[in-house]
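Before anything else, here's the structure in question.
Heads up, one of the protein chains got dropped from this complex, but the rest are sitting where they should.
Per-chain residue numbering starts at 1, and chain names A and B are given in the order in which the chains are listed.
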Amino acid sequence: MLAPSYATPREKFTYLVFALYCTLVFLFLVGPILVIMPLSFSSEPWFTYPLPGLSLRWYEDFFFNERWREALYNSSIVAFFATLIATGLGTLAALGLSRGNVPFSGLILSILISPMIVPVVIVAVAMFFGFAAVGLNNTYLGLILAHAILGTPFVVITVTATLTGFDRSLTRAAASLGASPWTAFRTVTLPLIAPGVTSGALFAFVTSWDEVVVALFLASPDQRTLPRQMFSGIREQISPTITAAATFLVIFAALLMMTLELLRRRSERLRGTLA
Amino acid sequence: MQIKSLTMTLSALALSAACGSAFAADSLTITSWGGAYQKSQEEAYYKPFTAKTGIKITQEEYNGEAARIRAMVESGNTTWDAIDVDAATAQQGCDEGFLTPIDYSKFGGKEAFVKGSTFDCGIPTIIYSTIYAYDADKIKDGPKTIGDLFDTKKWPGKRALQKTPFGNLEFALMAEGVPADKVYETLKTKEGVEKAFKKLDTIKKDIVWWEAGAQPPQLLASGEVVMTTAWNGRIFNANKVDKKNFKIVWDGQLLDYDLWAIPKGVKDLDAVYKFVEFASSPEAQAEQTKYISYGPALLAATAKIAPDILKDLPTAPENAKTALANDPVFWGDNKEELLKRFNTWVAQ
Partner (left out) sequence: MAVAALEGDAGPGVDRTSLKTKLRRAERLNRARSFSLVAPLLLFVLAVFALPIGLMLVRSVENTEVRDSLPRTMVALESWDGTATPGEGVFAAFAEDLVQTQKDRTTALVGKRINYEVPGARSRFLKAGRLIDAGGGGPWKDKFLANDAEWGSVDFWAIMKRAGGVMTPYYLLTSLDLRQDATGAVSWNFADQSIFLEIFYRTIWISFMVTLATLILGYPVAHLLAILPPKHANMLMILVLLPFTTSILVRTTAWIVLLQSNGVLNDALLALNITTERVQLIFNRFGTVLAMTHIQLPFTILPIYSVMKSIPASHLRAARSLGAGPLTAFVSVYMPQTLPGVGAGCLLTFILSLGYYITPALVGGPQDQMVSYFVALYTNREMNWGQASALGAILLLITLVLYAVFNRLVGIDKVKLG
């Protein structure tokens, strides 16, 4: 399939090796994630194959233990609001930048993207000092703001990407037909950039949902998030409850991935029909 | 403007979410060392306390980082209400002013506790010991002396030590033949510190570091190490609960106290005192020994302990023959410096 029709036997062999190599890399990518999933169904607290027996006890612990439940709740709250802020501000900024007439737009863009680049420990320590001065440490708001900052670059990047294929004459057409700017935005621009906004929002959500370093520095026990709960668990002992939590998160991530893929297809279709 | 009102709305929402959580009102956050020890506190202190007073306990774990307490106090947002600290931290906390001085009159005076265990900024709760242990199922005729911990020829394999200078420097000196009563005197000199680090150097490549108290029994159980230093109660607990056959080497054990400390700036000092008073009752302290083999610091509690538990306590006469008592003043004075030196050494 890979080798072109004019390939010699030696080339065909090369392609075979190539395919094998790639298979191994894919195995490397997903293997570790797949290996821990079955362990979460083990009836014994040891990480050995073959499984001594099947049980849902670790899931029971994950969903009914107060600490894990509280952590799940906290993560949801924080990720939800952080996503809201990041998506709102990020989309606006991407729209502004894409109009192509903002002075110093290159510099501004690099500043807006920098939260993705700056080592997260530096962000965490800086906010730990800075937020303490204004009483934001150990509050939901502090954690939400910090996570929103970390999520915005993704929104800016994805929305900008959808806007590069965006035909500006469409809004002009809407305006010339008498639509107010808001109506033009709502009925023309928004549907077109919606896939980008949504996938940016998903990335922002995942960023907050997975974030542990900032949470370690800024959150009090009352705001303990899921990753933080996992982190202290990994430090002490990897109980199978952590593998249950991990499995839950992997399935969650897989659902997000599928959403992204669907959005991408939709976006391509939309652009395809409009081109 | 719109943005501002948006943030305001959001913060209002976030705040209401905070208040909606079950732990916002009428609760105390108690921070301790996690694992089996915290579990014993939960059974003996937290649960009965909540049952009696209706005040909920939020549990938090740490690994004894005094800096986290100070950072919290300095930022003016104290979220931990009572903290289980070691003696050096109780001393340091008083010196540096991040712990609240204790009103001992609420506890029947300092005389109610084991002599020498009381601190201005901490009420003693237990006497524990740092020992080392091995798995008797894997080694038949096991190590006997503190020197054996450093003898990689006779006992090859990895050994786990706590990632702190505290204890390791003392063990290194005792393994070098420094008698227990001369250890701190020696450590006060530059040469003494050099000697201790030189000794640690000899096993550096064989060391696995642990930080949380729950790790040593696991490291032993998984065979990751042949011997490990540990807090004696954790080994006791692994034998009792997980049916392990770990043996404790009491030679050169390092005795220390854990104390309840109250950071400055707690919101409801009366409630915190209520908790600490509850945890310092003879009944509660005796109850705790059922779950973990630490000696109660309250004199009146000892009488209530069953004799078969007493023999496993670090203070039992046959266990304490060569014991070294931690010198909190030495550690209060030198902790920062030795910690810096130690962290540099570990990372090199």
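Following the convention adopted for this analysis, contacts are C-beta pairs under 8 Å (C-beta built on N, C-alpha and C of every residue); 3 or more make two chains touch, one makes a residue touch a chain.
Predicted model, so just to flag it, every value in this text is computed and none were measured.
Asks: Hey, which of A:Thr158, A:Thr198 or A:Ser220 is the one touching the hidden chain?
Replies: Here the residue in touch with the unshown chain is A:Thr158.
Asks: So which of A:Ile33, A:Leu170 or A:Ala194 would be touching the chain we can't see?
Replies: Only one listed residue reaches the unshown chain, and that is A:Ile33.
Asks: Give me the chain B residues in contact with the hidden chain, please.
Replies: 3, 65-68, 70-71, 92, 94-97, 163, 208-209, 222-224, 333-334, 336-337, 339-341, 343-348
Asks: Of the residues in chain A, which ones touch the absent chain?
Replies: 2, 4, 6-8, 11, 14, 18-19, 21-22, 25-26, 28-30, 32-33, 35-36, 39, 47-49, 85, 89-90, 92-93, 95-97, 99, 101-103, 106, 108-115, 117-131, 145-146, 148-149, 152, 154, 156-158, 160-161, 172, 175-176, 181, 199, 203, 206, 209-210, 212-213, 217, 227, 230-231, 234-235, 238, 242-243, 246, 249-250, 253-254, 256-258, 260-261, 264
Rule of thumb we're sticking to: only the chains that are shown with their structure count from here on.
Asks: Quick one: chain A and chain B, Cα centre-to-centre, how many Å?
Replies: Each chain reduced to its C-alpha mean, chain A and chain B end up 39 Å apart.
Asks: Any idea which chain A residues touch chain B in the complex?
Replies: 70, 73-74, 77, 81, 84-85, 88-89, 128, 132, 135, 137-141, 144, 220-222, 232, 235-237
Asks: Going by the contact rule set out above, which residues of chain B touch chain A in the complex?
Replies: 3, 6-7, 10-11, 13-15, 17-18, 21-24, 29, 34-35, 58-61, 71, 74-77, 79-80, 211-212, 214-215, 218
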